[in-house]
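Then we have chain A:
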Amino acid sequence: MAINFIEPLYEVVRNQDRCIKCRVCENQCSNEVHRYDSDLKVMLSDETKCVNCHRCVALCPTKALKIVKSDNCFKENANWTQANMTSIYKQADTAGVLLSSMGNPEPLPVYWDKILINASQVTNPPIDPLREPMETRTFLGAKPKDIVKDKSGNIVNNLPPQLELSTPIMFSAMSYGSISYNAHESLARAATELGILYNTGEGGLHEDFYKYGPNTIVQVASGRFGVNKDFLNTGAAIEIKMGQGAKPGIGGHLPGQKVTADVSKTRMIPEGSDAISPAPHHDIYSIEDLRQLVYSLKEASDYKKPVIVKIAAVHNVAVIASGIARSGADIIAIDGFRGGTGAAPTRIRDNVGIPIELALATVDKRLRDEGIRDNVSLVVGGSIRSSADVVKAIALGADACYIATGALLALGCHLCRSCHLGRCNWGIATQRPDLTKRLNPDVGSQRLVNLIEAWTHEIKEMMGGMGINSIEALRGNRLMLRGVGLTEKELEILGIKHAGE
Partner candidate 1 sequence: MKRVYVNEKWCLGCRLCEYNCAFANSGMTDMVKALNNVTINPRIKVEKANGISFAVQCRHCKDPICVRACIAGALHLDEDGVIRIDDTKCVGCHSCVMACPYGAIMPSQKGVMQKCELCLQNSSKEPACVKGCPNHAIVYEER
Partner candidate 2 sequence: MSDYVIIGNSIAAIGTIEGIRKVDTTGTITVIGNENHFVYGRPLISYMLMGKTTLEKMNYRDLSFYDDNKVETILGVEVTAIDKDKKQVALSNGSTVSYKKLMLATGSRPFLPPMKGIELVEKKTSFMTIDDALKLDSMINSESNVLVVGAGLIGLKCVEGILSKVKSITVIDLANRVLPSILDEKGSDLVKASLEKKGVKFILGESIAEFTSAATATTTQGKELSFDTLVTAVGVRPNTQLFQAIGGQVNRGIVVDTLGKTSIEDIYAGGDCAECFDISCDTQRIVAILPNAYFQGRAAGISMAGGEEPFDQAMPMNSIGFFDLHIITAGSYIGDKDIVLDDENNYKVLFTKDNKLVGFIMIGDVQRAGIYTSLIRNKTPLDSIDYTLVREHPQLMAFTLKDRQEKLGRSH
């Protein structure tokens, strides 16, 4: 190819006055952007290779580096944007599906930012969480509708299996393979320390992590990678992945280069083979089929584990959720269209699915209307970015939230959206040993613990402000929310009033 149509998006700006030529940038960049020129005695940069992950910027001891957006541009065109044009050039070069990572970056509405939280004044005074008890403990699972007594009049314990969380946040599914061993260990250890759960994703569970089983959700996806009886019985819950927010309608795809010996053993597939999950579960074409899988898994785990069914937020999500709530599942997890992932076809990532806020509101309402809300707990994910998003989600009707991108950010991810390249400079989305060692789980797990503890503090503060002292009392309490800048229709779907009303 004689002409290079792909122009660098960033410029590496080095303040040569500050650069001490320690070459940390060079030895930390797996994309080989930086190099030392011994003739010129300066560091040089090749920005065509830069993915803007900020590893060099973060580690530069004299803060001599910054990455800036290139102002090299095509002729301005609001329709044929530079991004659209570059995509065309890429596909004309390669004939390939465009790949990207880490969620939908397009400027589509974020409803969380158009919802505001209430606070008490004068009457029903706020509660000070530093002085009074504040309960964030959350139980996930189906709740019995009736009190059942035996012949002697004693109450029968008919409570289905529950997951207990210290705070209504869990780490959502990321497979070992898509992320590194050390990233997994960080998540597992943090979940254990925090009293919450993390999720294996569809990559099976590394034998080293079985000890974290009580804080592990094991996932069964369409490829069935890594699924066996021990796996099912080790986790605290089993999740059936029907779909995911980043790429609704298609299955996971782990390139062979990431299927190292250890990953291959954990996934139970040959080393180096592409791990391509089918788009559908080939045994599920109806709610009845789903019910069969739910009960197969319950049977395999002796009815001791809640079963979660995870779906992507799509157009008719309420109806689908209604079906799942009748399938025997204990928990429904819904993943919004901003959900992140190690790799997804760009067009699907950016154009398929619906916002989680709307999906949650409509599912919660539908299940209530049908009187089956207690059949299941609702867990939502797909870009929960802060404790405020968690509070809003719970007030909209969620029982708990799933976070993944936020967790990876805590581990060092800078959202360069290059996971699919397998050269993650932060040691997260890679299997290269020299890169995976960059994430020390001692550090990683502590950062995750810090993050969740900080959010939990903030959740308590916000609940206290509303005069609410438990997650239970916040759940589905849409009176605590108001919309701003939303249409009548949006407010109707969200089930909230406009600010000022």
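Please note the rule applied: a residue touches a chain if its C-beta (ideal position, glycine included) is under 8 Å from a C-beta of that chain, and two chains touch if they have at least 3 such contacts; residues count from 1.
The set was built so that all candidates are chains of the complex that A comes from, given by their letters.
This is a predicted model, so every value here is computed, not measured.
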| field | Complex member touching chain A, one of 1 or 2 | value | 1
| What residues of chain A sit close enough to touch candidate 1 in their complex? | 17-20, 22-24, 27-28, 59, 61-62, 64, 433-434, 437-440, 442-443
